[in-house]
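A single protein chain has been omitted from the complex, and every remaining protein chain is retained in its original position.
And then chain A:
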Amino acid sequence: MSPVRSAGLAESINATLADLLEQDPRLLLLGEDIGRLGGVFRVTRGLRERFGEDRVRDSLLAESTIVGQAVGMAMSGLVPVCEIQFDGFTYPAVNQLVTQAARIGGRWNGQVSPSLVVRIPTGGGFRGVEHHSESNEALFARYPNISVACPSTGEDAEQILRYAVTLGSPVVMYEPIRLYWQRNLPARDPGPARTPTAARIVRRGTDLTIATFGAVTHEVLEAAHALSPDVDVEVVDLRWVAPLDMDTVLESVARTGRLLIVHEASKDVGIGAEIAASVAEHGFGSLRGPVRRLAPDRRVYPPADFEKDYLTVGVQEIKDEVLVMTE
């Protein structure tokens, strides 16, 4: 199938944020260099000029400050949408997210319902320097009351953002850096997701299910298209890794009998492990073979010259893995 031209991820997020700012006076944006510069990836380009410096706020270069003050703003009734500049710079904000943002709803006995969104550019494959290519979504997926979204298209990012600003509990949205300006993407089934939090079956198939999310969804689709018609692969784009839409995965596995999980974050104690365990617990009877995971080994993301060795989730590796599982 030939690639399809679509709006880039950055463009969709920019338009969605503009619309949300237009519609809801309580909403504001907060992040490093998001105003004057429009963000290091220009995702918020033009928004400060349009909505003013009070609502598109250039924050201090301190991630705990960004999320900590956003918690206070949410207590005062605002809806802060924060941007962390790069995934590897998320860690100073983890305390405020995990011990505060995720817990104030319960601590306030429901009197505060913080609709607080943290957008994080993520993933590698673009020759980033140290700390600029990480995938740390599994970290937050472990914590109750934090929802973690990993959209693979602008359309999904829009739906997720619109939902997140109304949720009443924190949402972390990981935006694949290498998709920001990517316009040619593999074709996918246009069927809508059942709900804003549901996974999406982006390719129907009968022989094997691949569950995946984020940027690598496109490599998975490309591999699936290339394997057709010899092997008919069903692709589930999870879209959220917390909470996981296991119903869609289990229903798919019930049809295909085989499950491969592909993600860019390292394999150990990762999202793939959780999915594999859930399928073993609740879908074992459907399986025609072992569940397998394709993900990088547990090691530090390397200098750019070596990232091809690290990212073992390319189209060829995915095809090879599928063929091993279906031979």
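Everything below uses one rule, namely that a residue touches a chain if its C-beta (ideal position, glycine included) is under 8 Å from a C-beta of that chain, and two chains touch if they have at least 3 such contacts; residues count from 1.
Operating definition for what follows: contacts and distances are computed from a predicted model.
Comparing "Heme lyase subunit CcmF", "2-oxoisovalerate dehydrogenase subunit alpha", "Phosphate transport system permease protein PstA" or "Phosphoribosylformylglycinamidine synthase subunit PurS" against the UniProt entry of the hidden chain yields the protein name "2-oxoisovalerate dehydrogenase subunit alpha". Summary of contacts with the chain left out: across A:36, A:50 or A:107, the touching residue is A:107. Taking the complete complex into account, A:72 is the one of A:46, A:72, A:290 or A:303 that touches the chain left out. Within the complete assembly, residues 28, 54, 60, 62, 64-65, 68-78, 92, 95-96, 99-100, 103-104, 106-109, 111 of chain A touch the chain that is not shown.
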